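One structure is given below, encoded as structure tokens.
A single protein chain has been removed from this complex, and every other one stays in its place.
Up next is chain A:
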Amino acid sequence: MSALRRLAPVILGMIVLAAWEGLVRLLAVPAFVLPPPSAVVAALLADPNTLGLSLWFTLTVTLQAFALAVTGGVALAILFTRSPLLASALYPYAVILQVTPVMAIAPLLLVWVGYERVDLAQLILAWIVAFFPILGNTTLGLRSADAGLRDLFRLYGASKWQVLWRLELPSALPYLLAGMKISGGLALIGAVVAEFVAGSGTGSGLAWRIVDASNRLNTPRMFAALALLSLLGIAIFALLSLVQRLALRRWHDSEASHP
């Protein structure tokens, strides 16, 4: 039963791919409109180096933005919870940064960092998108430490550092991990959008491959780049889910309740 359930999405995927392949061939749909899966695989295998390099480039930008979002978000969240004044001063601007569409910021950012440093602009844009869930979730998590445990720490004269390290950060961990799962996906979206709007720098990411293939009406190649992007997103999500499960399974209700 559970094995069948786990296999269900794979089987469905196979059926859809087979139907797709069959229908496209049967109806003789032109490849530039909708290529069959076999043509997409062929496009992938025809030029694995270029696409692989683009995958690597997009991955690098995504991971850098994600790492900066996590460290920056956690650091700022800690600062926010230390200083309510700083929090109320900065928070509205963090929100403004978050709600302003990243596409709209891109041209301005390009002017500021300079057109010769598109990579940096891409990184900043992806970071802006990925940053907020970390900041928001970690701030909430740090504040959500149990009031009874806070009293306990006070009773024993715990220093602020001890409270942070032994109480607030562990309390925030489930929130941080949930934020990281959202943020990881957003970092990838940010990296792709940033490349669309800011263009390519020293290297070309998958977004650029899609634009390029689109200009040439090379639809199979577009699908190939798209498939790689999806795989990357799935891999990031799966990895972060695994981290979440490993970190929380012994003690947190969200993970521990699974049999």
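As a working rule, contacts are C-beta pairs under 8 Å (C-beta built on N, C-alpha and C of every residue); 3 or more make two chains touch, one makes a residue touch a chain; residues count from 1.
In the analysis below, contacts and distances are computed from a predicted model.
Asker: Pick, from "Ferredoxin", "succinate dehydrogenase", "Nitrate/sulfonate/bicarbonate ABC transporter ATP-binding protein" or "Molybdopterin-dependent oxidoreductase", the protein name that UniProt gives for the chain of this complex that is not shown.
Answerer: Missing chain, per its UniProt entry: "Nitrate/sulfonate/bicarbonate ABC transporter ATP-binding protein".
Asker: Of the residues listed, A:100, A:162, A:214 or A:230, which one is in contact with the missing chain?
Answerer: Answer from the full complex: A:162 touches the omitted chain.
Asker: Just one of A:7, A:23, A:79 or A:152 touches the chain that is missing; which is it?
Answerer: In the complete complex, the chain left out is touched by residue A:152.
Asker: Quickly run down the residues of chain A that touch the omitted chain.
Answerer: Touching the chain left out of view, chain A contributes residues 146, 148-149, 151-158, 162, 166-167, 170, 173, 250-253, 256.
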